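With one protein chain removed, the remaining protein chains of the complex are shown where they sit.
Moving on to chain A:
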Amino acid sequence: MSSARPAQAVATDKPSHLSVIVDLSPSQWHLSSQPPPANTFPLTLNSFLSQLLAFLNSHIASKHENTLAVFGAFPGKSLMLYASTESETINPSAVDANSYPPFKMLDSTIIKRIENELDQLDTEEGIPVALVGALTKALCYINRISHFSAANVSKAKLPDSLTISDPHILILSVSPDLSAEYIPIMNSIFSAQKLRVTIDVCKIYGTETVFLQQAAHLTGGSYISLERRDALLQYLTMAFLSPPSIRKALSVPTQDKIDFRAACFCHKKIIDIGFVCSVCLSIFCQPVPVCSTCRTKFPIKILQRLNASRPPPTPLRNGLSRTTSMSGTGGLPHSGSIRTSSSNGTLR
């Protein structure tokens, strides 16, 4: 009789938690589903959801104790779509013999809630999706369940052996960056770092988002921009299914270049060169006499000097050592001198 062997296997094979944030912006999904002239690989919301559900099921399938939470980012609203630790009130009475009950529950709950939300949506255009709201909810949720298990409450619904290890968040994004959300996103990234949560990002449609790239980079996750959108499920499985603990053994794709640019606090624009308050580190796109965050007053002389040293729209940007570029040394790949013209043009 083999003794004590499975116990060790369990030690290396801990349950993991996955929170998925789904960007459900109707307008972006509409664009994404346009046939070939617009997109090489059109992807409709329906086919996306069916692939997503297969991915979510795979996560649950991997281990009995794996936990899952799904958050939807709708225009102007974020919502928890599913959480495996919440006991479900929607009981699908038609449990059939051909599907694993938890999968069935997961699929029906998510689809039902998304349908409900999309039906209720206002048709009003231009409301950005509440991605940050969803991200914050995901972090709060992870924080809650990890405290829960740490407290070792045996009366609770969770089995008390359940310890949240390797929590990771996967953001499936289709919307472009919202520069107004710079500060809340950065704050979420910092809390994710503190909670040791890995943030993975899969950019399914649309332009690269600077902030999500940074989120993935700073938390040790991976950022993938889909090239072949018809192979979504394969991408998701190979890159994001494995818990961070076994990623050490795999070559999971990581970004080769990261855009480190920040957004200024005054106009919420993504900038290449900014001015930083020496007291509170707020970022501005132009020299300001009074910091709007901490109310520090700067001497007029410094302002003049900074203004004088501001780069003209064309190069000569190497001389500005004092006007701190937030892109820092790490941002070299995208040092941004090419893009300076566009953003500086808007600053004036």
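Please note the rule applied: a contact is a pair of C-beta atoms (placed from the backbone, for glycine too) under 8 Å apart; a residue touches a chain by one contact, two chains touch by 3 or more; residues count from 1.
Please note the rule applied: contacts and distances are computed from a predicted model.
Comparing "CTLH domain-containing protein", "Multifunctional methyltransferase subunit trm112", "RNA polymerase II transcription factor B subunit 2" or "DNA replication complex GINS protein PSF2" against the UniProt entry of the hidden chain yields the protein name "RNA polymerase II transcription factor B subunit 2". Among A:L49, A:M80, A:I111 or A:I246, only A:I246 touches the chain left out of the display. Of the candidate positions A:L31, A:L233, A:V276 or A:L303, contact with the hidden chain is made by A:L233. Considering the complete assembly, chain A touches the hidden chain via residues 1-13, 15, 53-54, 57-58, 61-65, 95-104, 107, 152, 154, 159-162, 233-234, 237-238, 241-243, 245-246, 248-251.
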